[in-house]
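Below is one structure; the comments refer to it alone.
One protein chain omitted, others in place.
So, chain A:
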Amino acid sequence: MNTLATTAFSTALSTPASTAGAPAAAALLVLVLLPAVVGATLAWTRPGRRSANTASLATAAIALGLSVWAAVARPAVSVPFMADADFGMRVDGLAALVAPVVSAVTLLVLIFAVGDIKESQGRFHGLMLLFASSVSLTVTATTLPILLMAWEVMGATSYALIGFRWQEQHRMSAGLTAFLTTRAGDLGLYLAAGAALAGGSGLALSDLSAADDPWRQVAAAGIVVAALGKAAQLPFSFWLSRAMAGPSAVSALLHSAAMVAMGGYLLLRVQPLLATTPGVATATAWLGVASAVVLGVVALAQTDLKQLLAASTAAQLGFVVLAAGVGAVAGGAAHLVAHAATKALLFLAAGAWLTALGTKRLEALAGVAGRWPVVGWSATLGAVALAGIPPLSLWATKDAVLAAAAEHSVWLYAAGLAASVISGGYAGRIVVVIWRGERGADPAGSAAHLDEEEPGTRVVGWWQQAPTLVLAVGAVGLGVLALPPLAARLASDLGQPDEQVSAAGLVVGGALSLAALLAVMRWPVPRPGWALDWLGLERAAHATLVQPTMRLAAVLARFDDAVFDRAVERIAHATMAAGAWSARFDLRRVDAAVEAVAARTRALGRVARRPQTGQLHQYYLQSVAVLAVGLVLLLTVR
């Protein structure tokens, strides 16, 4: 097996080159491989509840340990994969910040799921671990194909997890919408790969900025489109609304802390490329801030807690996208991780209440915080952090982004501030609802919504409560990443200039958010009806893209049968007809001619037989006649 073994397997499995020694590199590989293998096994073998839960938590805990190790040791792995692109993973400053946070949130969400997921635990935890593996790969990928690999596997697990309760068609449709919408964006990554090859830069993410124009612009635009799709930014945002059909634990991990966040993460990762394509970067910044504002308004309009949180996730990621556009990598990264903790916390709270009460409708959740105080207080801290109230986390991280935006354009800053105020509004609304219910809500009407989605258990167990406490600590404290002295260290670790947080900006932002929060507590929130169904973007996509495609498909299918296939059938029939005609011709003309010749010959034969009488005197007479004729001929012809 010389060639096979040496060339293929040894290159694929040999200990990779690493800057941090083989053990750390191995840890990085295991970080990706272990959850994938355990996850696939759990999904396929369908073990019992207890073993599924145990295996899942143990794996997630090990993965957390490995990611911390990798964050400290900063290993790199690179083995040949396909032409021009290695299977490359590296833990740099950005990955070292994000990977442990995502691993920690994963573990906490899985702990929550132990108490919350009541059926098919093997499939659930298996898919979640597969997802965790693909996130770790996304965070550390150094080349486009590897990034795309992890990226689309995230999308596939998201599809399967949204449709976790596959008996209900609407959940499967929601998963399909999510997968197709994000994959439409992913086409940008394929395009970017082609552009990178054409532009001569190779497929390593860090080399893309070396591509020739105009390929560099194409590559940047392609990556931005893919990132906007995953991050549920405008105009792709509608898929995230549908994704809320998945279990709450899935929403907490995939649709806030990890997968959606990876859209923003990718833009931070390729910020050097954006820096060399100012047009694309500016467009990115504006798309981000537009999403932050518009989807913030969408969040204000919602009547369902998970829908509100989903819209707010897209809006908050708008700040990360803005950060990438204006080059505030450290601020964007800090916002990303702080938001991950905050939003995972709020989604878990929503999930705990949904399981207990059977509803996630806001008016039915009046006063839930008092009923289950641990989750209630954690969620309150999360909501206040989301509102951007000092000194909680998102206040500082958001300002780090806005400060960089202000240097770019004052309008960008103003729009960002507006988005910040709006987030104070919708987050404040959560606080109001969960403590005392919104003004004017009808208690009898709200009670009618109980158990409308599923029969509630009226219980919030310890498995569900404990993770929210830990996440609350993150929601409160992670803002330190954007404040001195840590901010400077983070910036240098990311290879960025120290982004000065402006004291004035912090004060202005904090005051505005606080004012918004207080206003919401005092007066009813404006709830623009036009934003309730997420601006009708899904209907628009259906009307302009999906339905025409389906109609075209149906027309082409009929065309295929009626034209292409019919043409072949016609040729066949024409051949048969030609055959039949030839057969008739053969019978009536060719064969008839032969028969006619035979008949004439037969008739001649009959005539020739007539003289053969057998009478000797007649033969003499015939001889005389013949001789006479011969004589006459001889005499006349001469």
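One rule holds for everything that comes next: contacts are C-beta pairs under 8 Å (C-beta built on N, C-alpha and C of every residue); 3 or more make two chains touch, one makes a residue touch a chain; residues count from 1.
We adopt the following convention: contacts and distances are computed from a predicted model.
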Protein name, per the UniProt record, of whichever chain is missing from view ("Carbon-monoxide dehydrogenase large subunit", "Cytochrome c553", "Sugar ABC transporter substrate-binding protein" or "NADH-quinone oxidoreductase subunit M"): "NADH-quinone oxidoreductase subunit M"
Residue of A:Gly194, A:Pro235 or A:Gly367 touching the missing chain in the full complex: A:Gly194
Hidden-chain contact residue, picked from the options A:Gly39, A:Pro75, A:Gly115 or A:Pro145: A:Pro145
Among A:Val72, A:Ala572, A:Ala592 or A:Val626, the residue in touch with the chain that has been omitted: A:Ala572
Among A:Ala43, A:Leu205 or A:Leu336, the residue in touch with the chain that has been omitted: A:Ala43
Per the touch definition above, residue among A:Ile111, A:Val139, A:Val153 or A:Leu362 touching the missing chain: A:Val153
In chain A, positions touching the absent partner: 1-5, 7-9, 11-12, 43-44, 46, 80-84, 145, 148-153, 156, 159-160, 163, 166-169, 172-173, 175-176, 179-180, 183-184, 187, 190-191, 193-198, 200, 203, 549-550, 552-554, 556-557, 560, 564-565, 568, 572
